[in-house]
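I have placed the structure first, in the form of structure tokens, so that the comments after it can refer back to it.
A single protein chain has been omitted from the complex, and every remaining protein chain is retained in its original position.
Now for chain A:
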């Protein structure tokens, strides 16, 4: 009994299936919108922009859109393009709104906008190292204070003295007594790999043989033992012809791999004076 019934049921089922297949053929007569599935992968528009290295007015656009086949770019300056990854040269500096419309083959579109600011990149000018109290004058710090040697104090040696005679310019200069235990040291900012000239004036007393040594250091030091490793340039002045006449020294150096430098002044064997330090770019 069950077998028979099952067979009957099966044939009915078959009939139903066949009918449904036949009826489903009807869709060919339906309008495209009805029963058709929506665009499952609609386009998404996106891009990035890079300023050109050599021509700052030129921007290179990288298309980061998905599921799109055609593109329309509006660069915001009246120019347009249909390229995948276009470049545009802007007429002048300014702010531009760039619009990308990405479309797929079903005509679905997406747009993405970004504002770019076209500005000539500033080449950072080389830093001229700023020596504080370079002439050892009172009240010469930027805020109008200072005793002429505040910027030169350090832990490596005693504080230098100030002299009013002889001086090279102004009314004061630095003085290093003959004991040689006083040291001037100052750190400052510098541009890396740049050629500079340090200019200064010194004079030595004539009673004993000796010298005044000015050392330019790359970076800062925390102990005098580091001087040898950090020295960029040094000059040992031994001109003892006249204790009252200052000798001009030009000490060229290259700042190397450093964004800070330091000046270290020491004396050996004889009382010494230094005045009017300045740093300028070479040439």
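Everything that follows uses one rule, which is that contacts are C-beta pairs under 8 Å (C-beta built on N, C-alpha and C of every residue); 3 or more make two chains touch, one makes a residue touch a chain; residues count from 1.
The definition used in the following text is that contacts and distances are computed from a predicted model.
Colleague: Can you pick, from "Cytochrome d ubiquinol oxidase subunit II", "Phenylglyoxylate dehydrogenase", "Heme lyase CcmF/NrfE family subunit" or "Starch-binding associating with outer membrane", the UniProt protein name of the chain not displayed?
Modeller: Looking only at the record, the undisplayed chain corresponds to "Starch-binding associating with outer membrane".
Colleague: Where the complex has a chain not shown, which of A:80, A:259 or A:278 is the residue touching it?
Modeller: From the options A:80, A:259 or A:278, the contact with the absent chain belongs to A:259.
Colleague: Among A:95, A:111 or A:193, choose the residue that contacts the chain missing from this document, as touch is defined above.
Modeller: Once the missing chain is taken into account, the touching residue is A:193.
Colleague: Of A:46, A:178 or A:268, which residue touches the hidden chain?
Modeller: A:46
Colleague: Touching residues of chain A against the unshown chain: what are they?
Modeller: 46, 50, 53-54, 60, 62-66, 84-85, 123, 192-193, 254, 256-259
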